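One structure is given below, represented as structure tokens, and several questions about it will come after.
Take a look at chain A:
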Amino acid sequence: MLEMLHNIVKNFMKGPSTRLYPFAIRKPFADARGNLVGIDEETCIYCGMCQRKCPADAIVVDRATKTWTMNPYKCVVCGVCVEICPKKCMTMGESHRTSTKKMENVVQQKKAVEAPPAPPAQE
Partner candidate 1 sequence: MLLPALCSVLTLIIKNKFFRNFLVILTLVVLVGSSIMLWVQVANANGKLTFDVPVNIIEIAGWVVKAIDVAVLLYVIFRGIASKKGLAPTLALIQLLILGYFEIFVLKGAETNAIFVVDYLSLVLVLLASVIGPLIIFFGIGYMELHEEHLHLKVSRQPVFFAVLFAFLSAMNGIAMSDSLVWMYTFWEVTTLCSFLLIGHDQTEEAIKNSFRALDLNMLGGVAFAAAIVVIYNSTGMISIQSLIHNHSIVAGGAMLGVALLCFAGLTKSAQFPFQSWLLGAMVAPTPVSAILHSSTMVKAGVFIIVRLATLLAGTGLGNLIAVAGGFTFLAASAIAISQSNGKKVLAYSTIANLGLIVCCAGIGSPAAIGAAVLLMIYHAISKGLLFLCIGTIEQGIGSRDIEDMQGLMKKMPYTTFIMVIGMISMLLPPFGVLITKWLAIETAVDFPLVLILLILGSAFTVVFWSKWIGITLTMSYKKEYFIEKNLHPSMSITLAVLIIGVLCATGLVTPLFNSLVKPYLDGLGYSTAMTLSSSMGDLTVSLYRFGTIGGVLIGPLLIVVLLLVVLVPLFLIHTRPEIIKPPYFGGELANNDIRGIEFIGPGDKVENIVVHNYYMTSIFGEDKLTIWMSIIAGAIILIMFGVVK
Partner candidate 2 sequence: MGIIKESRKKSPWIVHFDCNSCNGCDIEVLACLTPIYDVERFGIINVGNPKHADVLVVTGSVNYRNARVLRNIYDQMPEPRAVVAIGACGCTGGIFSDCYNVLGGVDKVLPVDAYVPGCAPKPEAIIDGIVTALSRLEERKINKNEVE
């Protein structure tokens, strides 16, 4: 029965190994897939490649209005879109996306066009 004693005494001596998130935030690893931040509206050509390749159907690209809409609550952060984008205009953030009380889409639009108000993703 005493095998564990050794371990818990060691734990006690070493002190807690807890990361005190949110008081101390650890630096994310390089190239981590934290969240899909969005695109650079100006570089994007609204080709829709990302929409086609996205396994989760999280992206909708409207060529006509030059809007790029992404549902971050549907995105599975696989990074395919980032890799596939011909313009490499997407950014994958290294830290996680924080939670919210309401789901909202990320809507990005080329500056020239009038931006419609962001509709909520779901009721």
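Note that a residue touches a chain if its C-beta (ideal position, glycine included) is under 8 Å from a C-beta of that chain, and two chains touch if they have at least 3 such contacts; residues count from 1.
Per the selection procedure, all candidates are chains of the complex that A comes from, given by their letters.
Remember, it's a predicted structure, so these values are computed and weren't measured experimentally.
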Pick from 1 or 2, the complex member that touches chain A: 2
Candidate 2-facing residues of chain A, complex: 16-22, 25, 34-35, 55-57, 71-78, 96-103, 121-122
